[in-house]
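Removed from the display is one protein chain of the complex; every other protein chain stays in position.
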Amino acid sequence: MYVAVKGGERAIENSQALLAELRRGDPSVAELSIEQIRLQLRLAVDRIMTEGSLYDPELAALALKQASGDAIEAIFLLRAYRTTLPRLGYSVPLDTGKMRLWRRVSATFKDLPGGQILGPTYDYTQRLLDFALLAGTPVPPAPRLPADAEPVPAVLDLLDQEGLIEAESASCGDPEPHDLTREPMRFPASRAARLQNLARADEGFILALGYSTQRGYAHSHPFAGEVRFGSVEVELVPEELGFAVSIGELEVTECQMINQFAGSKSQPPQFTRGYGLAFGHSERKAMAMSLVDRALRAPELGEAIDSPAQMEEFVLSHSDSLEASGFVQHLKLPHYVDFQSELELVRRLRINAVQQDEPT
Amino acid sequence: MAADSATPLLCARALRRLYGRIVALEEVSFELWPGEILAIVGESGSGKSTLLHVLAGQLEPDEGEVLFDLPGRGLQDIYRLCEGERRTLARTDWGFVHQHAVDGLRMHVSAGANVVERQMALGERHYGRLRRLALDWLQHVELDPARIDDAPVIFSGGMRQRLQIARNLVTLPRLVFLDEPTSGLDVSVQARLLDLLRRLTRELGLAVVLVTHDLAVARLLAHRTMVMQLGRVVESGLTDQLLDDPVHPYTQLLVSSVLPP
Partner (left out) sequence: MRMCDPPGSLERDPNVNFAYLDERTKRMIRRALLKAVCIPGHQVAFGSREMPLPYGWGTGGIQVTASILGPRDVLKVIDQGSDDTVNAVNIRRFFQRTAGVAVTTDTTRADIIQTRHRIPETPLREGQILVFQVPAPEPMQRLEPRQSETRKMHGLAEYGLMHVKLYEDIAHYGHIATTYDYPVLVNNRYVMSPSPIPKFDNPKLNMSPALQLFGAGREKRIYAVPPYTAVTSLAFDDHPFEVQRWESGCALCGSRASFLDEVLTDDHGGRMFVCSDSDYCTSRQGADVRSVISDGG
């Protein structure tokens, strides 16, 4: 008797039970708390918040736990949850110039107002496995900046005073932002929509594209004008008040990349900007994003488009990890019907080919 | 040349185009008559390619206009047409033969389909008729009809150019743009292709705008020649006259062949 491959309720329920068991692991080992994940795997949590486009460390940690540490699955969980949230209002643009800094470095000036602040970074750790962590050792308190430190101006503002760098102009439609999760992307896209797409984009994809611009695939001569990481206030103007009130703080990483530009019909030669922003501490993402942002400005600056990182449709249509992961993995779904159609075709073509080869 | 026509087929008026602060075209005006072949010559950077793209509706000029004699409507500025009209014009009444065949052909699609794509776009839905049309045109351009199902990616440079020509002429356009159609080919292949072009333009009464850096090509094909330097037309006239008795010093320099292409 023929029995088709059937899923059915029970198979799905069994699968979920097995998954839950594997996620938990050996029950004799203590279970991870959300608090532990949030505090001790903070960079993973930051990535999930950035690409999940939802600033909520606790829920991001929960998603990471539920996803057994799979970042893309965790981003998926957070995004699906985010869909159900109402839009209560739009904040005023973050003023990153007023950031309470953890870290701030510039590759363009040796010294500058506010100074270089190394802060917490893996950059100079020499990457030797720390076997002390196998056992777990107490960590002594680290020296830090005074809490009342003055805000430090952005490096690019210093260049701006001389007119050496393009003025930063608000995108069309500001301050009401394009919302990619509500409105579909249309090409050509506004810079605001592009930046939003890049901020949510898969870090690996953006990193590879940004990297490609440094290897001749785009005419790019970038300098890291500034990378800063710290906390900024989020402000909202409630309609009934008419003035901005702070509704909280979030940690962000911002990168302003400086690029050469030869000048155009309407503009003298000057430096141009590439911009990157990520939730939490995500320098790799913010820097790669700023390179790709600049590469995607090619049409606006009259540059030839001949490299992948400059091709808007290519970059923006393939940057989202959920779209990519879902569609690649949908190949697991049954395709019996299409395959059957192809099977029949290939058989027919083979019969024709054999008949043609036979001597007449 | 149909000298009795009352209206020119194509008309350029005071064209100007800048790239940044570089002037690519300045004050370019001329008329092209039905059946006339006009060569635009000059060294690279003279603005001749820019002019060709402006004329062919691919690059809007900063100033000036490009007029084309539309059937029943007379001279119309092609940049005032809606995009659909311009695109239809470009694949029916116009042809564009690119310098590099990869820009003008579908390299991985059979020669036959390359030839008849325009007809399919116009609504021809009979495979047998399309097939016969493709075979006819392969013969017109002296390509072996047995190669009808081969893709141009395995064709030689000369064969690719012939295929491009067939693909463009299949709708019997009135105007064809030729962008350095013979450069990069061996001398003997060039000569045969030029013969073919001369024969086809005569048989079909085509008007042609030909861009070339090779004065020999202009002499062989063109009724009239325009010499460009730094975005401006410095001299123009009947080809034989212009080449035998150049007036402008730059033309004299070109004719004495001291300039590299």
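Labels A and B are assigned to the chains in the order they are written; within every chain, residues are numbered from 1.
We take it that a contact is a pair of C-beta atoms (placed from the backbone, for glycine too) under 8 Å apart; a residue touches a chain by one contact, two chains touch by 3 or more.
Bear in mind the structure is a predicted one, so any value in this text is a computation, not a measurement.
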Checklist outcome for this item: For the chain not shown, touching visible partners are A, B
Next on the checklist: Using the document's definition of touch, tell me which of A:Ala80, A:Leu118 or A:Ala149 contacts the absent chain.
Outcome noted: A:Ala80
Next on the checklist: Going by the contact rule already stated, which one of A:Lys98, A:His221 or A:His335 would touch the omitted chain in the full complex?
Outcome noted: A:His335
Checklist entry - What chain A residues would touch the chain not displayed? => result 1-9, 11-12, 76, 79-80, 82-84, 86, 181-188, 313, 317, 322-323, 325-330, 333-338, 340-345, 349, 352
Item to check | Residues of chain B (touch criterion as defined above) contacting the omitted chain | outcome: 83-84, 87-88, 106, 109-110, 112-113, 116-118, 120-122, 125-128, 130, 148-149
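Throughout what follows, only the chains that are shown with their structure count from here on.
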Next on the checklist: Distance between chain A and chain B based on Cα centroids, please, to the nearest Å.
Outcome noted: 48
